[in-house]
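Omission of a single protein chain aside, the complex is shown with its protein chains in their original locations.
Entry: chain A
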Amino acid sequence: MTGSSNRIGAFFEEAGELVLFTGRFFAEVFKPPFEFKELLRQCYQMGNRSFLLVGVTGFILGLVFTLQSRPTLMQFGAESWMPSMVSISIVREIGPVIIALICAGKIGSGIGAELGSMRVTEQIDAMEVSGTNPFKYLVVTRIVATTLMIPLLVILGDSIALLGSAIIENLKGEVSFLLYFNQVFDALKFSDLIPATIKTFFFGFAIGLVGCYKGYNCSKGTVGVGEASNEAVVYTSMLLFVIDFIAVFVADIYYG
């Protein structure tokens, strides 16, 4: 009982600290000086280094999803619905969530480990005593970069997933690429695209925020760096599903 109440207490304490960290982010993000050069470097690093992973994941996602759905749709004689079903599923839900989870593993853990290692080797302190605000230079730039780059990576992943699906349809169902993508664009509406894109900004924010929070507050030496990296992924993954639920719920009220 005491163990459980301690864990609950620790959870709320951590949640409170994360809220304060978020507050500090918003207090610093609009205050000059702005670290544009570092922001661009982070955007490039995150986009460039995740490009291949997101592309391959998206492509396989499209292939597998189409292959798995095909027999069921054939049973009902509904193969012609394949482009609509795949595009709506991928754009609205599967694409954003899977790509964000992949990015939480790659980018979030990377941020946690990098900042954690900088914390334990006193590099963050060195930055502070040199008269540079490390929160602004390291944290604000990374959170803004993930908030901007995750939506782009999701759009890229969705597009490649649809390409993968089109290839399977072309090979198995003899559907031309032109016909496939015509059906995709017919099926997709703004009410599918807009909420799905808006939620990816929140996904990106969550990935950057939790990674930075865990890394920036890292302690306990090299063990702490491992923990920061690991917890960044676990906490972000949970948070992504919570955000997804809220986003779907709100979109349902608005568009439903």
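Assume a residue touches a chain if its C-beta (ideal position, glycine included) is under 8 Å from a C-beta of that chain, and two chains touch if they have at least 3 such contacts; residues count from 1.
One rule holds for everything that comes next: contacts and distances are computed from a predicted model.
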Practice problem: Consult the UniProt record of the chain that does not appear here and report its protein name from "Lysophospholipase L1-like esterase", "ATP-binding cassette domain-containing protein", "Tetratricopeptide repeat-containing protein" or "ABC-type branched-subunit amino acid transport system ATPase component". | Solution: "ATP-binding cassette domain-containing protein"
Quiz item: Who touches the missing chain here, A:52, A:129 or A:253?
Solution: A:129
Quiz prompt | Residues in chain A touching the chain absent from view | solution = 114, 117-118, 121-123, 125-133
